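So the structure is just underneath, and the comments pick up after that.
For this depiction, one protein chain was excluded, whereas all remaining protein chains were kept in their positions.
As written, the chains take the letters A and B, and residue 1 is the first residue of each chain.
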Amino acid sequence: MVKFVTDIWDTFSTVFKGMGITARYMRKKPVTQQFPEERWALPDRFRGFVHNDVPRCTSCTLCAKACPVDCIYIEMEGKGKDRRMTRFAIDYNKCIWCSLCTEPCPTNCITMSHDYDHSVYLREKLVYEFVGDPVIPFKPKKAAREEEAEA
Amino acid sequence: MTDVRPHQDIATPAGDIAKPIKSELLHINMGPQHPSTHGVLRLFITTDGEMVTKVVPYLGYLHRCAEKIAEGNTYHQYIIYTDRMDYLAAMNCNWTYCLAVENTLRSLGVEVEIPEYAEYVRVIIGELNRIASHLIAFGTYGLDIGAMTPFFHALREREAILNIFEKVCGARLMYSYYDVGGVKWDIPDDAMDEIKLFIDLFPAKLDEYNELLTGNKIFVERTANVGVLDAATCIDYGCTGPVLRGSGVKHDLRKDDPYSIYDRFDFDIPVGTGTVGTVGDCWDRYHVRMLEMYESWRIIQQAVDRIPPRGEVMAKMPKNLKVPPGQGYYRAENPKGEMGFYIISDGGTVPFRCKTRSPAFHNLHIIEHVGKGQMISDLCATIGSLDLVLGEIDR
Partner (left out) sequence: MTEQEIYQRLQARFDDSILGFESDIPQPVVSCTPEAVGDIAKYLRDDPALSFDRLLCLSGVDYEGLDEKGKGKHREINRYEEDGTVNPVEDPGTGDLAVVYHLESFKHHHRLCLSVRVPRETPKIASVGHVWITAQYGERETYDFFGIEFEGNPDLRRLFLPEDWVGWPLRKDYEMPVRYNDVPLEGLGLAVRDEQ
């Protein structure tokens, strides 16, 4: 009988203790955000969609080799002086935002941007092409020399 | 699918029916979309009325064959796949894997000198993630039992930790922050301030959790004396982590086989004591996690106090990492238990074989043993107390 009463007492007292905490929080401001209207500030290191700054890309394919899921596609034609980059595509279906591709890049042209909401209706739309017409790959040494000549 | 069986065969709950009633066995699929199986675990249970007579787990719904992937990826590239094992404690999985590769390198004669600053960063971030993982365990356990409120409180603090991680490494769930030989970035100042703020605030929150759930009479009634595991069974089934410690075995790799710089910190290993029931019941396993959060908080506090000024974060590693031929099994204490990697290398840039010992896989096995003779609702409580993460079981 005593146990019965203490059990009931325990139940109600502990439940009301918990309720008390809830009641305390009712008077506080909510910690949630109303997402599409309010957005939080993204930190500097935020890893969003991968972006490639094509004019500075040397088309060395180091990033494609570093990518663990092989989602960077680089195609080239021609040899030597006539070498042209015809395709630089990233398949965001596969990309896992790991930023491994940004590490070996010699010119730091491939970066993690701060975009994160690119919803599309078709999976094919998530293959982003960065190169339209064939471009001449960037040559860091030549650019440096030209800069010197200008100066 | 039923087969008829006389009632005497199975254990009757004490004080129940006096005369035998003919009952039928019923096969039930619990999962893979059951809310209390924490993911896509499918349990095939045989019940007699409300009593469970047999539990058979069916796995593989999240299977990605990470071990095969490891054989086609370089050591650096595989780090990101370890994120996807225990997704609630991705930092710790990263750490264990990096530790395994570093130790394999070291044991084969390659010098890997991890900078002091990086070691402290590793400990701080790893322990923060341990807290985050235990918070989810605490919150969802309440949810399993039927208490909704603790979950939101737990997620609020986890959010604070994820914000810190976002500032540190730019991601909120799949961090790939640890690297072989150190960490990828340092802790920026604003993140450090947030960590300090978190240290100040967390003990009060922990008290709140305890008030909300730990002492709650309904919760205690649901978990005390339920799913009791004795130490010998736990060891036999290969259980580690809070499940083993909940059964009263004082075993923690951070103390017993110290890796990294854990020998410099002062912390205790909480074990189950059977405060409200028997040693090794669900409540004990739950309580061990609550106490562990406090211990992690202590470690973080000490580490933040003693962290050296910002310096190098990476050891000098060759760009094209090659591991000399050899093998090694190395392990570390993850929130769920002992995680280990068995790496065989034949001298190349990719491992020849990389086997993962995942703690939840071994912790899951015991459900076959402990599930027998329980009520279905108690089975839910038991699964929740084991804190399974299917990403890690299936790999």
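The working rule: a residue touches a chain if its C-beta (ideal position, glycine included) is under 8 Å from a C-beta of that chain, and two chains touch if they have at least 3 such contacts.
Note that the coordinates shown come from a computational prediction; the quantities given were computed from them, not determined experimentally.
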{"item": "Options B:117, B:175, B:297 or B:342, residue touching the unrepresented chain", "value": "B:342"}
{"item": "Which residue of A:7, A:53, A:70 or A:115 touches the chain not shown here", "value": "A:70"}
{"item": "Which of B:68, B:196 or B:306 contacts the chain that the document leaves out", "value": "B:68"}
{"item": "Contact set of chain B toward the excluded chain (per top definition)", "value": "59-60, 63, 65, 67-68, 71-72, 107-108, 235-238, 249, 251, 256, 322, 324-329, 331, 338, 340, 342, 344-350, 352-353, 355, 357, 361-362, 364-365, 369, 394"}
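Just so it is clear, only the chains that are shown with their structure count from here on.
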{"item": "Gap in Å, rounded to a whole number, between the CA centres of chain B and chain A", "value": "27"}
{"item": "For the chain A and chain B complex, residues of the former touching the latter", "value": "7, 10-11, 13-15, 17-18, 21-22, 31, 43-47, 66, 68, 96-100, 104, 112"}
{"item": "Complex contacts: residues of chain B adjacent to chain A", "value": "73, 76-78, 80-81, 149, 156, 159, 166-171, 174, 176, 185, 188, 190, 208, 211-213, 215-218, 319"}
